[in-house]
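So that we are looking at the same thing, I have put the structure below in structure tokens.
One protein chain is absent from this view; the other protein chains keep their places.
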Amino acid sequence: MTARWLTVLLTADALVVTPLAVEARPTSQSSISATDLLDRIHNSGDVAWSGFVESSGALQVPDSESFANLAQLLGERNELRVWWRNARDWRVDRIRSTGETDLFRRGDTSIRWVFESETATISPVSQVRLPDASDLLPPTLGRSVLQGARDNELVRLPARRVAGVDAPGLRLTPTERAATVGHVDLWADPDTGLPLRVELYGLADQRPVVTTSLLELDLDRPAAETTEFTPSERTTVNYEDSVDVAAAANAFAPYDLPLSLGSLASRDGEDPDAVGVYGRGPTRLIALPLRDRVAEPLREQLQASTTAEETIVGTVAMVGPVGLLLTYHNGRGYFLLAGTVTAETLERAATDLLEVE
Amino acid sequence: MIGVELVKMVRRPRTWVIIGMLVALPTLVAVLLAVTDLGPRPGTGPPFLSAVLSDGTLFPLAALGVVLPLFLPIAVSVLGGDAIAGETQSGTLRYLLARPVGRTHLLLAKLVTVVAFVVIAVLVVAAVSYVEGRLLLGQSPATGTVSLSGSTLTQEQLAGRTTLALGYVIVSMLGVAAVALFFSTLTTSSIGAALGTIGLLITSTVLLGLDAAEALHPFLPTRYWLSFVDLFRDPILWRDVVRGLGVQLGYLLVFSLAAWASFTTKDIDD
Partner (left out) sequence: MKPGAVNPGSVIRTRALTKRYGGLRAVDDIDLDVREGDVYGFLGANGSGKTTTVRMLLGLVLPTSGAVEVLGQPMPAARRTVLPQVGALVEGPGSYAHLSGRANLALLDASGPDRSPRSIRRTRIGEVLEQVGLDPADRRPTRAYSLGMRQRLGLAAALMRRPRLLVLDEPTNGLDPQGIQEIRLLLLRLNSLGTTIFLSSHLLAEIEQMCTRVGVLDRGRLVLQEQLDVLLRPTGLVAVRTADPSRCAVLLGDAVEVVEGDRLLVRADDPAALNAYLVGQGVRVAEVGPYRRDLEQVVLEAGSGERSDHQPLLRAVSRERSDHRPLRRAVP
């Protein structure tokens, strides 16, 4: 009698423990230096791969049509399927239990497919845009936070198994005073330099505010037809000039932003048009003109936040490490300044901005 | 013995009442959709239900999505819970065992019978809802059905994937069947065994909604039930389907063994 129950217990035990044990087997450590690893990561943009990414964020970003699906990306768990042929040819599916939203990139064209509404939106890729699902992938996010990283900001972390790879780790601790990101931990494939897991910590955080990790990885180049979108006859196809509000504003708003704001330099070093992205590595600030009908509802949302504060330049709110500032009407319009920078930096940037305009 | 059990199941009026109820719900949904022409808002409600108004060939899948989370597992719990406890209640268990029928053999026959019920129920629901979809809801477009990823599935592809989905739904019920069978060997009350199983499924569903239980999620029996949707992405996303198969086979193995350990050492004194 006991022997039979023992069989049951052992079977159940084996079924539960075996996968856990396989997962927990020791990782092999790599002797690669932080600088070498950084180089490889920088050069991994055109590494072809496909896989399954899970990201989770705890940031309650205000829900506004101007932010597209930023609230979803940073505040929820996302499951992403990725086929990456190179930096200009890829596909990212954000899957849901009953549907999916897919992003296709082919050269200078981007296509967004939403299953539930059976619509495909085709628009040109623009230099300036809001973050989308493709920016949440460990490789893209990892390369972005390491942009301009300096040697004294980096230390090596022990390797960790990610998607079956024994991945050496790297910790970036930004030295800038404007930074609200305490540190970023990331683990990359030692051979290709492809970042496999990225964890973003706020200044005083014990737990990451944003985590994105590959769960499955295949380093074979995906077939060309997987990243190609062929609409069916029933699909509603829309053509739009801009991929989102930031791109639209950049193209059409009558502003010319300065090369630096709040002592942060333009991110790509070029002189921005109506929308500017500033800062280095994980410190990132975007300045974006808003229309009146978008700005006022957004201000109400910001004011509802517990951290909201009125300053002489506008309304400021901090959501974890993300700061948002909406300026008051300056006679021509509104500006939104948002990014992983301190409230003080936001105010100085707003002051700079209002002086220029 | 398996043949005898199948005959018992088929000749039992209750079997057909349950299948009738399983068919009734999607039928009601189909009629309401056809009359009002009001689908659920895209992205809400059961999978595929928002798409069936324009494409009736998807209705079998929508119907399975409707019955899978609640009706089908309850039906399986009731049948599985009745397997041994019902024989005890009707006083026939002791005569079967004295006939003699081996206890392991009897358990196996009962398990096969419950699975056969699931197969029949799923096929009937799919067939009836296919006819309903064609008659009441939108005709399928000549160019084929649109996958979740926006590509076009040919009729053959759709038929193949629908078959896979039916198979997956059947497999999804294996765990429930084994758990119900196990509970059925513990008690003399078939209702008790069914309620115990349903209780376990409710617990699983509640835990799935709880982030604190995240470490348990991959082991919960209801975790991957709706993953048959992944078969309609392009390319097919096997990840959760494979995990779902694994979980179900695991539950099947462990609880069948537990049922065996419990039943073969049990004194039949009721």
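Each chain gets a letter, A and B, in the order it is written, and its residues are counted from 1.
The definition used in the following text is that a contact is a pair of C-beta atoms (placed from the backbone, for glycine too) under 8 Å apart; a residue touches a chain by one contact, two chains touch by 3 or more.
These figures come from a predicted structure and were not determined experimentally.
Asks: In the complete complex, the chain left out here touches which of the visible ones?
Replies: B
Asks: Of B:S90, B:T104 or B:Q155, which residue touches the hidden chain?
Replies: Hidden-chain contact among the options goes to B:S90.
Asks: Given the contact definition stated above, which residue among B:V7, B:A24 or B:L210 touches the chain not shown here?
Replies: Candidates B:V7, B:A24 or B:L210; residue touching the omitted chain: B:V7.
Asks: Among B:G20, B:P100, B:G160 or B:G199, which one touches the chain that has been omitted from the display?
Replies: B:P100
Asks: Mind pulling the chain B residues that touch the left-out chain?
Replies: Here the touching residues of chain B are 1, 3-4, 7-8, 11-13, 90-102, 265, 267-269.
As a convention for this text, only the chains that are shown with their structure count from here on.
Asks: Which residues, counting only chain B, touch chain A once they are in their complex?
Replies: For this pair, the touching residues of chain B are 42-43, 45-48, 50, 54, 141, 143-144, 146, 148-152, 219, 226, 229-230, 233, 235, 237, 239, 250, 253-254, 257-258, 260-261, 264-265.
Asks: Could you please specify the touching residues of chain A with respect to chain B in the complex?
Replies: Chain A residues touching chain B: 1, 4-5, 7-8, 11-12, 15-16, 52, 81, 93, 95-100, 102, 113, 115-118, 120, 216, 226, 229-235.
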